[in-house]
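Please see the structure below; I have some questions.
Yeah, one chain of the complex is gone here, protein chain that is, but the others are all in their spots.
Per-chain residue numbering starts at 1, and chain names A and B are given in the order in which the chains are listed.
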Amino acid sequence: MSDNHDEHGFAHVMSPQILLSVFGALIVLTILTVFLAGKDLVPRELDGHVSQKQVEIVVSLTIATIKGSLVVLFFMHMINEKPLNILLFVFSLFFVALFLGFALTDTGQYDSRIQSYELDIIEQSATP
Amino acid sequence: MATTAMPAQQESDSNSQSNYLTCSKGFKSWAFTLDHKRIGIMYLVATMSSMFLGGALALILRAEHWTPGATLPLAKIQQALASLIPSFTAVTTEALTDHDVYNQLFTLHGAIMVFLFIIPSIPAALGNFVLPIMLGAKDVAFPRMNLGSFYLWIIGFLFLITAILTTGLDTGWTFYTPYSTNTTQTSVIAATMGAFILGFSSIFTGLNFIVTIHTMRPPGMTWFRMPLFLWSLYATAIIQVLATPVLGITLLLLAAERAFGLGIFDPKLGGDPVLFQHFFWFYSHPAVYIMILPAMGIISELMSTFSRKPIFGYRFIAFSSMAIALLGFLVWGHHMFTSGQSELVTIIFSALTFSVSIPSAIKVFNWLATMYKGSISLATPMCYALSFMFLFTIGGLTGLFLGALATDIHLHDTYFIVAHFHYVMMGGTLVAFIGGLFYWWPKMTGYMYNEFWGQISALIVFVAFNLTFFPQFVMGSRGMPRRYYNYLPEFQTYHVLSTIGAFMLGFGLALAAGVLITSLFTKRKAPANPWGSATLEWQCSSPPPLANFNETPTVGDPYDMQSVVWDPETESFVNRKPEQQDE
Partner (left out) sequence: MASAVEPHEKQDCGHDDWHHEPFSAHHFDNAEQQFDAGKLGIWLFLITEVLFFSGLFCVYAVYRVSHPEVFEYASQYLNKYLGGLNTLVLIFSSLTMAWAVRCAQLGQRKGLITMLSITLFCAALFLGVKTFEYTEKAHKRLLWAGASVDAKDIGKAENSQVFRLGDPNDPKNFKDPNKFEERMMKSLVTIQNYGILSLLIPAVLIGIGYQRNSRPWRTTGYAGLISIFAILIGIFISIELHNMQHGGGGHGEQASAEHDGEHASGSHEGSDHDSHDEGKAHSEGEAHAASDTDSADHGHADENAAPRNANIFFSIYYFMTGLHGFHIIAGMVAITWLLVRAVESHFRPDYFGPVDYVGLYWHIVDLIWIFLFPLLYLIGS
């Protein structure tokens, strides 16, 4: 590659079409996620149901993940990146998952005990 | 010996006159140097000073345990010292008891040793000096970041010293909440900010090493021609980059918790102190491998060189370094067995903990196999390497007792665990560090040290180390809790033995330092390759020229001991291949 000094193979130029269409997609997705967040609130009667909340979490995080992937792939040029750098980035996400996974598993396990203990304290302080 | 070496030096006389130490002079040429070798030397001086500071604190602690109850008037000593510094007395309002001072002493001993000495010692001091030369590169990838990392270390050091000089620190080096956020009156924020900054220093070193190893290898230096020390530094660097940011955020949260009452780790504001321990150990357990992995790398070099045999199981050792680095991320919960962590997670972490012993044992067996039928030379570095083998094995095996759930409940927070991690951190890392220092000292300074006194120092360190810490295993298993100012009279024998050992150990380490420093004054010139090692750093002159190599080094098998032969004329080992070509 070093023969070609004008292009310098290490520069991957993104075309304006790609940049603009990615931008457009990001804008649309942002508006969509704000719109959906408002939408989900309309049936107030369903508010107590956990499933509704979970749907909301899944939807907005999915949209966020799609947006994030677009940014990483195109704005950050990962689509043209060396395999090593991609590997490293994905690898780091694995460690984030590990961290969150263990911490959540553990707190999820002992949380009920804390809650019941707190309830006891509230009751005790309320009775006298 | 020195005089006979002179004619041999003459051919490279022009080189030796312009080595990295002599090429420029003055304070500025060091303070603003971008040369990885000079930065390594500065790190060496800085970390060794911290070690002696931390060691002095340890000796005070041990002296205090000479008798049950009060032995030393710690509070009076502290006040006497405080009166020397005017600002100190202004801050310290209420008189401390001996117990308070004791708590501060062990905290500072731990914090200084962990953050200022062990973590940067091998990677940042020896690694910085050796890595690019071993790799055949001119420098690390980002020399300015390298220098920045050193200055971050200095700033972090100043923060920790500020914490000591104002109100001290008595949380233990682990900064557990809620004691650190709500209870203690000592300067937690200064200390955590110091550790935070030191963390970034460590990240920059690790980042630099990864990039250097990936992009700066010269032609012919394939991954599997890299010396094992580089593999271990690479594995270390991965941990530094992946784990240290979590320490950073943990310490920031802790400081914010203490300063503003963030509530995240404070149970009284709805927070969760066990979560703090998860955060802390997500970094600090892998950090244990930041400490030990480079030491293992040094041992791989020493074993092969001083057995004059190719390393046994090169790929196994290389991959076991990577395996330790990765498995090290899966076991942090074993520090929290008694913290209120849930049973499920405790069991998982206990099981995973045992997996770390597999790659560690692979290394130990490979080192043993390397020595088998080797032509073993008991030079000082090898004496330290053999001490390492013995001490690390004890440290590692007692780690299994602690990883086992049931025994850990009994042994948790006793002297057993103190002895365990000192066997690994001190008997492992520190001993390997000194061995590596003796090994590369001729390359760094250009002077040979006194072999006899070096070996004596190794012997004293080995004996004194066991005398110090073996009794702690016994009293720990009998229930002597750690971090206690006082103890029951039945433990006195063990404590006295331990204290005697500690002072001997201090003497041994001072002797080792003395042997090395004396060599700077006796000025016995070192040949380019005094040990007959086949790695690249021995191909350049001692000390190396500024650009590391005056001519492009020949990259070959790093452990092909047949490629170097003793040349009596130069009193050095030389590469065999050019000679054969001449013939």
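Just so we're on the same page, a residue touches a chain if its C-beta (ideal position, glycine included) is under 8 Å from a C-beta of that chain, and two chains touch if they have at least 3 such contacts.
Every value quoted in this text rests on a predicted model; they were computed, and no experiment measured them.
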item: Among the chains presented, those that the missing one touches; value: A, B
item: Residue among B:100, B:170, B:266 or B:301 touching the omitted chain; value: B:266
item: Interface with the undisplayed chain - residues on subunit A; value: 1-2, 5-14, 16, 19-20, 22-23, 26-27, 30-31, 33-34, 37-38, 41-42, 44, 53, 56-57, 60-61, 63-64, 67-68, 71-72, 74-77, 82, 84-85, 88-89, 91-93, 95-96, 99-100, 103-104, 107-108, 111, 114-115, 118, 121-122, 125
item: Missing-chain contacts mapped onto subunit B; value: 137-139, 141-143, 145, 178, 182, 203, 207-208, 210-212, 214-216, 241-246, 248-250, 252-253, 256, 260-264, 266, 268-272, 275, 279
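Keep in mind that, in the parts below, only the chains that are shown with their structure count from here on.
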item: CA centroid of subunit A to CA centroid of subunit B, Å; value: 38
item: Complex interface listing, subunit A residues touching subunit B; value: 84, 92, 95, 98-99, 102-103, 105-107, 109-110, 114
item: Of subunit B, residues touching subunit A in the complex; value: 214, 242, 246, 272, 274-275, 278-279, 282, 329-330, 332-333, 340-345
